[in-house]
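Missing here: one protein chain of the complex. Every other protein chain is in place.
Chain lettering (A, B and C) follows the sequence in which the chains are written, and residue indices restart at 1 in each chain.
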Amino acid sequence: MQNKKKLSLYIPQPEQRPGDIPDFSKIVIPPPGNVPRPDSAVAAHDIRDIAFKLIRVLDNDGKAVGPWNPRLDPETLKRGLRLMMLTRAYDDRMYRAQRQGKTSFYMKCTGEEAVSIAPALALDPGDMCFPSYRQQGLLLTRGYPMVDMMCQVYSNVRDPLKGRQLPIMYSSKAHGFFTISGNLGTQFSQAVGWAMASAYKGDDRIAATWIGEGTTAEGDFHQGLNFASVYRAPVILNVVNNQWAISSFQGIAGGEQATFAARGIGYGVPGLRVDGNDFLAVFAVTQWAAERARNNLGATLIEHYTYRAEGHSTSDDPSRYRPMDEAKNWPLGDPIVRLKTHLIAIGAWSEAEHEKQQKDVIEDVRAANKEAESYGTLGTNPPSVKTMFEDVYKEMPWHLRRQRQELGV
Amino acid sequence: MQNKKKLSLYIPQPEQRPGDIPDFSKIVIPPPGNVPRPDSAVAAHDIRDIAFKLIRVLDNDGKAVGPWNPRLDPETLKRGLRLMMLTRAYDDRMYRAQRQGKTSFYMKCTGEEAVSIAPALALDPGDMCFPSYRQQGLLLTRGYPMVDMMCQVYSNVRDPLKGRQLPIMYSSKAHGFFTISGNLGTQFSQAVGWAMASAYKGDDRIAATWIGEGTTAEGDFHQGLNFASVYRAPVILNVVNNQWAISSFQGIAGGEQATFAARGIGYGVPGLRVDGNDFLAVFAVTQWAAERARNNLGATLIEHYTYRAEGHSTSDDPSRYRPMDEAKNWPLGDPIVRLKTHLIAIGAWSEAEHEKQQKDVIEDVRAANKEAESYGTLGTNPPSVKTMFEDVYKEMPWHLRRQRQELGV
Amino acid sequence: MATMNMIQAINSAMAVMLERDPNVLVFGEDVGYFGGVFRATEGLQKKFGITRCFDTPIGEGGIIAAAIGMGAYGLRPVVEIQFADYIYPGYDQIVSEAARLRYRSAGDFWCPITVRTPYGGGIFGGQTHSQSPEALFTHVAGIKTVIPSTPYDAKGLLISAIEDEDPVIFLEPKRIYNGPFDGHHERPVSPWAQHPASEVPEGYYTVPLGKAAIAREGSDLTVLAYGTMVHVALAAAADAGVDAEVIDLRTMLPLDIDAIVKSVEKTGRCVIVHEATRTSGFGAELTALVQEYCFYHLEAPIERVAGWDTPYPHAFEWQYFPGPGRVADAMRRAMGK
Partner (left out) sequence: MATMNMIQAINSAMAVMLERDPNVLVFGEDVGYFGGVFRATEGLQKKFGITRCFDTPIGEGGIIAAAIGMGAYGLRPVVEIQFADYIYPGYDQIVSEAARLRYRSAGDFWCPITVRTPYGGGIFGGQTHSQSPEALFTHVAGIKTVIPSTPYDAKGLLISAIEDEDPVIFLEPKRIYNGPFDGHHERPVSPWAQHPASEVPEGYYTVPLGKAAIAREGSDLTVLAYGTMVHVALAAAADAGVDAEVIDLRTMLPLDIDAIVKSVEKTGRCVIVHEATRTSGFGAELTALVQEYCFYHLEAPIERVAGWDTPYPHAFEWQYFPGPGRVADAMRRAMGK
């Protein structure tokens, strides 16, 4: 071959950077209701295209349209709305607590409330969740006490995790909420193992897991998908594509070339892509995937297309890498506003009720926080230091006993 | 949800086991020539379907048909034929050498000769190969001395790798052949890094890598695909689906649910699926992928559908886990026989020439082996023990100098 | 009682546990129908069914992650990593996850998994079928590390490992699967059948984790060893004519410090032997502990005999392997001879 071209290295870059005007016009938002809903027993290879579409139910007027409409009763919808509002209020309070020096770190899920709360309502209570750090909504939905969450965040004497974990790394077996790892992605493949165990035992509980779109780049994503495919594990594999992984836009994770839902195709796992800010749509796809899993038809990969409305964490300042008001321009809106609009549209809700509820959830959070703070915040009233040496093993081995003695506790 | 079903765990199993009659009737073999050949600059998303087809050129009568026919001149074809025959003869001789106790280990590529030799002819000499352990054909095609290969296998004083590597783990930078790793899959993602480097430097050399279908389960497969997708790296990603990974059939690697070529779809990387025993087809797809890479359009994933005709290695006995004569029934035949038939069909070859060439390659191997053995076989005439401490680092640090002294060499 | 080699004993341990406990299951690359490349799982799939002993994709990270998820569910998975050299793709799941579940969840979750994997050299496996990575696990709080040296111990320790509530890395010295190789590679290896520890009960029994065994009593010096090296140390003691007390550690972590201290206090001299590369090997920790606990009893520097700080080279198997010659030299040095 003569006169070969010079190669050049391509580096993906986001459309806008600080100083630019947010512009999402390149994102094609299909109208709601236009994606057919196959039977949940469909063969994966018959629905490959769905991975490139966007399942939406709520239209701009707040009407629920199309085959994916889960036809939920207003009570469930109102419950969802309240939980999303509660979660957001909780996040706001804890964020402030960190700014006040009451803890070291916090992470919000603002704008992404639907991707944990709708699934939590669609799943059965016995189903096991393997979340990332941005699914606090699961815990609140499943009735985990907010005070306990706060005590964890404050690493105080009532912290159920005895001060051992970074704030927000909750754990509650009783609520089917797997202990959060600081190491990204590890839960994804573990969830598949849990689901395999459930299948092995002839149990009827399924598993669900959540991973950020950035984290799909980890090997665990591939391990999880592959094991789920090979053993047809009863598991729902959620990818939360909130467009950002700290400062890296989703193109750095491979999002420029294909959708994340499409990753399922090569494994023969159905890939659904859903408007993650559409509570009804998220509920519907979860239901579909759960039905499939319960019928021993294996895993579903769901890409939740959403937007991380705030910084990555309290350690982050998103204005350093993206336009200031990008979140406000996100074309799929806000999940709370959209569900509220829907409830009002169907006559089950009003602005007044909404305003009252907003006050209520803030009051709930305030009360919980008051109690939690009464048990201490980071550095004041911690758990007993002795406990530092416990739970490394079931029984404490001699060397840890001696180390505890050395510390004199 | 009431009355939920009991889940059950699915474990893939091959169609036949020892004692069964080999039966490949479930494998659908499409006729040659029926897959369109898009321009190599096509958008990946426009050719998703190709990943589920099978690109074939040679028909049962040895005619080359269809758009993927690379229209090679007879000289190139004859060169390919000779190299495949030479590789097979080499494998046979080395296998015997192991059985004779002259070395510890050997691995053949019988039945898979085309998947390394056709690409080696389609690539440019400067292109860099990151093979697995079953692409000895690359070295022979690129003119690496067979005697050196044998000396490596014998770990003798002339072993270019100084007795350090297990037999067959060759390395030759001069021949664009990356040092083979015993750890499966690691080369796949490294190849992408090499290709990125070439692009970064404005070089015109591309990379190619080979991985077994079993090994696609490693995280490195995902890392390689993902980095290749994100940075549009000029690399050809070959998956050699020879149906077996030691004793595990390809269903254990995920092959029951989708093709391995389809793994590309989720990354926006074109996935081609080719009859790996069809020398012309393998040449053609490599050419296509190389052209694409050279035009800065990024990576291609190629699944070579072939069959591991013999045991995994000299340590393996395939009759323990698959029917005895399964290889003979492989519906896509043998790459050597098929290319021979083609050459005869086009009047460029004859049975007599073939027989003579068969004798010639055996004689070439015999002569090379005679020379190699004259330098020693495993345990007789090894390299100097001193060298054991060299090349751990560029400069030998004090602790290795002292250890060498301690050994007294 | 039956006569078993180490592979048979390991197979028997899994069979016993599969029989006793429906929560035990066994999986890994090629372990199902085929029975594993070293035949450790031979017959288990046939006997217990395909969901209790099965093949996995070649993804050590996935294997261990799946085991962790199953462990969190309540099962006791026993996984095989085909060679210890291939455990690294699963290292993150072991170190960051299995080891920490219990701690980070304050006892809410844990995973009682057992990771079996053949390790060590001496079979001409070259640099990627010969490694001894035990020190990469002993540094990690939350996991236990076990290495047997006889069929009897292998079965008893493996059953203990499977029943243990913590994750256990169970390293199998593949060089002694078939016989108690003592490092004299120039001599024929006797089969296990001639060794008393090949008498293995067919049913259930345990050898406790965390307890060393005295492989040979002696008064001249203490040898700390495990796996294949126990047999090498015994041979070296005979060769050197030293009345060595050879301690077979059996569990690296938690370590039987009392047995070590008692012996070194008695002998005043200590030789530590392992096959892993020397620098930052487990011998370093043993040396540190012995000098910390027995400083005033030590009459000579503690000697370490270990693999060189190089990869394990195919052609120089016996120059790399810390054989009886090198161990005997160290014993003589420790004795001031």
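Assorted remarks:
As a working rule, a residue touches a chain if its C-beta (ideal position, glycine included) is under 8 Å from a C-beta of that chain, and two chains touch if they have at least 3 such contacts.
Everything quoted here is computed from the prediction, not taken from an experiment.
The chain not displayed here makes contact, within the full complex, with A, B, C. Contact with the chain that does not appear here is found for just one residue of C:T56, C:T114 or C:T138, C:T138.
Note on the undisplayed chain: of the listed residues A:M94, A:V147 or A:L166, the one touching it is A:L166. Remark: the omitted chain is touched by one listed residue; of B:S189, B:T306, B:T341 or B:T377 this is B:S189. Interface note: of C:I147, C:I169 or C:L253, the residue touching the hidden chain in the full complex is C:L253. The hidden chain makes contact, of the residues A:A245, A:A258 or A:L301, with A:A245.
The set of chain A residues touching the chain not shown comprises 9, 11, 13, 17, 104-105, 155, 159, 162-167, 169, 181-185, 214-215, 217-220, 245-248, 252-254, 315, 320-321, 378-379, 382-383, 385, 388-389, 392, 399-400, 403, 407, 409. Contact residues of chain C toward the unshown chain are 61, 85, 88-89, 91-92, 95-96, 100, 103-104, 127-128, 135-136, 138-142, 253, 276-277, 279-285, 287-288, 291-292, 295, 298, 300-304, 309-311. By the touch rule set out above, chain B reaches the unshown chain at residues 128, 130, 160-162, 164-165, 169, 171-173, 178-179, 181, 183, 186, 189-198, 200-201, 207, 219-220, 222-224, 226-227, 230, 390-394, 397-399.
By our rule, only the chains that are shown with their structure count from here on.
With respect to chain B, maximal separation of chain centres occurs for A (centres as means of Cα atoms).
Annotation: 41 Å between the Cα-based centres of chain A and chain B. Chain geometry summary: the mean Cα position of chain B and that of chain C are 36 Å apart. Across the assembly, chain A contributes residues 196, 198, 200, 219-220, 222-223, 226, 230 that each touch 2 or more other chains. In chain C, the residues that touch at least two other chains are 51, 56-57, 59, 61-62, 89.
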